[in-house]
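A single protein chain has been omitted from the complex, and every remaining protein chain is retained in its original position.
So, subunit A:
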């Protein structure tokens, strides 16, 4: 028993290619060219899922992106799972595996459905907020179960095996939509020689022409489509993108297109191909030819499987050769929907009746239906569908549209398919992404794009042009206009001839009245989120009158379909309920993306090791070979510690610290920012941006500087050396390098452009190897012949040029450890060779490589700050006990001085940097821990500071820390307490932040 609903002939499918697929474990067959939805319908599968709240059985109602119910889980393996795929947008391929995303134990027999039946009336909008409010502590428990009961698909538990790409595109004209309007526009623009991109979300170009009854030049419309596509393919400046949804319209004609290159081939892309591509397009002009969605009518039980959009019926019959039933009842308020009945009739199927809400319809299509003997009931509509798991009949009654009343008991017509059409809603989404609200038009009963500053043109259905001849002419004209504005000569061409029809006006009917009113069977407005007409009316009665509030309170338009079929009906019902017009109600905001985009497409290639750029020093390979554990400092990989066999971080750090203090250690300091500063005003510039004085720094000397912002707070620090009278070499923190360079440029370019000074980043050009420890001089002397390392010849805080290991070098005698230290700078490309020679010469001194952890520990033992660790943007130099570094009498009001002199910066009791010594030397104060003076005070406690740096493993042999305490500098010897989350309290003594070698003698030897 297969494909019992497949018509014997017809459709744009290849009946010679049979494709097997499974749905909910059962195997079915379809044809190449089918959508998954078409193939399911061909096999008579009607229930595809259960609704979100009431767990009602749901079926396929549309044929395109607007489908709210056929949301399926696709994937034949764990790694290839894709949740929430619209079956109407998924091309069928051999071996496709699909399942419903909800329904337990299965969609046909769902337990939750009983709850929906029984509890439905007790689950009005706001149900979750109202019911699960108390006790508040239980919300997280409730949430888990609500989520389980109401969920959609699931994410895969294995890595995605496919690749995804980004592509930047520039074009003169981007055309969104390749239906009749878009194709015409593309033809016009492309013929002018403009660079054109034409994108359409469907598997092939053509849009409504793929299933229309209309002819062009007397021939099937698809023939014209083929001819146009062929011509476009021949033009070199044209890029054609089928299976590509333009999903976001961003500023300045920047749009994103999500192209699905291989979703129609299998659940994995073929080897060597990417699965999806995101095109980032900058367009000179945009032509929006997105068309319009048909609206369903809202009536009782309109969600039972077997209720469909009229246009979808035509699509399934003509495009896929599928009849979703045998006996059709059509309910409509317009002429266009009559096509569904005519298509159904021409396929040899029975049209039971057409219920037309209008009083006396006499349009061309109406007359054609009459001529075919189809029964038409005027001033009527389907007021409710019969059946529970599938439509068994339709109750059609006379209605008064104006009075919103049912005026006859009506009759129940036996049928298994009810098609409805309430009119058409232009697809205004992209036009509204940048905030421009759409405008209501009474003549078409729909919203059209409003005015916008973007350089765009609307053509066809998107602005209410619906008659095919008009659509094509409009498209052509729009294409000419876009190309002309983009600077090309575009001319008109001959347009295909269409058959003129007399189409009459639509009557404004959104919700069909019911004799029982809101007590009648549920009338669904948003099927994906189970929002009913009664629910919307209730929301307005409860005071939610703004369309944005109605949306959020009822969940109207919340789902993955973003209310494509429900929103206009919903706001029309809300407007009527409040007593205002539809334009007064307005629409909710439209935001990208128009349809869901997979995470893979968003990530592109930026995953795994390409997620973020990583920076390596010239010595990285050596670190890796020598077992370094790394930490991220900004984007840099820096050795954190070098564990030997069997060591954990504490053991390694203790060993490294001891080696540095006892003999000599080696640190790769290449990542610190280095800025070359030159110019006659360089010195004066330094005076203005540093807290201390630079006027008297001689050539060959180096000085530590603090950089503050205008508020007086420290934001970076580093040593700057004088290379020449007009030449300085500044270092910054690793993470602050780019920030500092931008800061210098900001002031130079915008405040002091008259100063002659230039800045160049040289961070990557120099590698820096720091030798630190009492034996560092001996070690370095083995590597240089031309640098006099004698204590008096090469004093502390100076630098020298010479050769190290045969390579030109600058050597700086700076110390961050408090030990005798030399920082050897060589051109980065030479660094590895120099390093190897240093390692060789260092063997006799037990030269020990150390990482950032040991670096942090050793500087902390000396009370040296690390900006960003001990500072947080709220500490000025005085707070850091670094008043020695502040030149309050410098002639220019340097950046930070005025800030430091604000009242709040001069008050007593500011948090000040001190040392903290746990009373129990084995206890470690967690970094960030809050400090109090009295641990027994009631909660909330008065917090007087926090721990900024804390180290258990070090060279001192006891746990110590740095922190800030209110008035700390005057509280030496006092106790502070750090209450912990587990209730314990760590007691510490406030001490000097210099724990080791307080006189600073060791760096000066």
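Note that in this section a residue touches a chain if its C-beta (ideal position, glycine included) is under 8 Å from a C-beta of that chain, and two chains touch if they have at least 3 such contacts; residues count from 1.
Keep this in mind: contacts and distances are computed from a predicted model.
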{"item": "Listed names \"Response regulatory domain-containing protein\", \"NADH-quinone oxidoreductase subunit N\", \"Sarcosine oxidase subunit delta\" or \"Potassium-transporting ATPase KdpC subunit\", with the criterion being the UniProt name of the chain not displayed", "value": "\"Sarcosine oxidase subunit delta\""}
{"item": "Residue among A:80, A:245, A:380 or A:587 touching the omitted chain", "value": "A:587"}
{"item": "Residue among A:25, A:348 or A:453 that touches the chain left out of view", "value": "A:453"}
{"item": "Listed residues A:19, A:398, A:525 or A:547, member touching the removed chain", "value": "A:547"}
{"item": "Among A:266, A:436, A:627 or A:926, residue touching the chain not depicted", "value": "A:436"}
{"item": "Candidates A:12, A:250 or A:370 - the one touching the absent chain", "value": "A:250"}
{"item": "Residue touching the undisplayed chain, where the options are A:18, A:167, A:746 or A:793", "value": "A:746"}
{"item": "Residues of subunit A in contact with the chain not shown", "value": "250-254, 280, 282, 434-440, 450-451, 453, 545-549, 580, 583-588, 710-711, 742, 745-746, 749-751, 753, 893, 897-899, 902-903"}
